[in-house]
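Can you keep this structure in mind? I'll have questions shortly.
Only one protein chain is missing from this complex, and each of the others stays in its spot.
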Amino acid sequence: MAKKEMWKGNEAMSEVALRAGCRFFSGYPITPQTPITEYLAWRLAEVDGVFIQAESELAAATMLLGASIAGARALTATAGPGLSLMTESLSCLASGRLPAVIVDVQRGGAATGNLQGAQSDYNMVTKTLGHGGLKGLVYGPSTVEELCDIIYDAWDKAEKYRTPVFILSDASLGQMMEPVDIKPFKQLDESRFDLPYVIGREESEKKVIQDTPYAGPYSTMSENLDYNYRKYNEMYEQWKEDEVLYEEYMMDDAEYVIIGWGMAARISKSAIRNLRKKGIKVGMIRPISLFPFPEKPLNALDAKKIKGILVVEMAIPALFYHDVKAQVDKNIPIKANLHCGGYLSQVDEIEEDILKMAGGK
Amino acid sequence: MAKAVIDEKFCKGCGLCFTVCGKKLLKAGDKANAKGYYFAVQTEDDKCTACSLCAIICPDAAITVYK
Partner (left out) sequence: MDVVYKRSGALSDVSTTYCPGCSHGTAFKLIAEISEELDIVNKLVFATPIGCTTFSAPFHKFSTFMSAHGRAPANATGFKRCNPKRPVIVYQGDGDCAAIGTGESIHAAARGEAFTVVMANNQVYGMTGGQMAPTTLTGQKTTTTPNGRSVEACGYPIRMAEQIAQLEAPRFVTRQSLHTPKNILQAKAAIKKALELQINEEAYSFVELLCACPTNWAIEPSGIKEYMEKNVIPYFPLGDLKG
């Protein structure tokens, strides 16, 4: 095993992206994402990659489409307001089945908002990528190492399924320093320039790359879109079998379950360790893939054994909470511990909530 | 001896070619094509000079000029 190095989340993620084969980045400075843009500005130049500081997030995300059509592994990163501007391109990527990776280093609040970490962009990317209701793979890592693991494989997944891959980081994860394994460089095969969605090489037979799948067995656009999007949906359904990722933490004997993702889950682990010292049997289910959503481990929670569920989430109104509630047995009491706007989840509050559920033990 | 041949498949009968022919040799024909346009025809091809102005202005690249 390689020796681990101390890296900040944003920089570590950027370096690992490069090693995963990313050779195109377009971005626009926005806190707390800016270190990614700054890092790749000099680092991509060292590997003959392309770095573009775009005129807006709208343009930055659009450039991903062109880079992907040229056969490059392309990345952009943003935060809050920038994500709003990128949604048009997310829709085009999902509909055109173009692989690319997008990282949202989430910050607090809506509109201009705040600069600290939050999880309020959850619905915006797990429910639909932009207009039109299509999906991409969405991940919510909770450590720098996990962020790196996910981005290292992100383009392999993106290209396997011809889909955008979305990573929900946040201000805390982006800026904290942790030991990580900075992985080896992946070598990419030249055959990628002949892929169906790639206009590669110096010349080629005619290729028509459309952001909407008009082509199909029928004579009208609407029939073909219905036909093609139905097939997309079959792929999304298959992801539930093949691409679900989650962690179970201290679940063997758990009577109370905390369910959270990303930073909220990480903070909750401290509360769980404290509560265990007090004799409370608490465990955690932590979705890592947010789409596909880990339904099965939640469906499997047994009302005879589990006395309460606490969803910890950094979003008000609650977003992720509703996805959890829809999957768990209705006989298990469920509560939410929510903060937003850059106000992180608090260990003592989480402990209190579980203690209240446990009847003040 | 020259002539302009209009491909009825492409002609939409816009008549731009009528306006540029110095000899006024082009006009709308009596027959409609599959799209319903009365496509252009050349009359009196013996007067055609193969100047190609009709073909140059044709937005539908429907005209071949021979000389």
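Per-chain numbering from 1; labels A and B assigned in written order.
Here, contacts are C-beta pairs under 8 Å (C-beta built on N, C-alpha and C of every residue); 3 or more make two chains touch, one makes a residue touch a chain.
Quantities reported herein were computed from a predicted structural model and do not represent experimental measurements.
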item: Contact partner of the left-out chain, one of A:16, A:92, A:151 or A:284; value: A:92
item: Those residues of subunit A which, in the complete complex, touch the missing chain; value: 23-24, 26, 50, 52, 54-56, 58-60, 62-72, 74, 88-89, 92, 96, 199-212
item: Where the missing chain touches subunit B, by residue; value: 1-3, 7, 9-10, 12-16, 18-20, 35, 37, 50, 52-53, 55-67
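Heads up, the rule we're going with is that only the chains that are shown with their structure count from here on.
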item: For subunit A paired with subunit B, centre-to-centre distance based on mean C-alpha positions, whole Å; value: 60
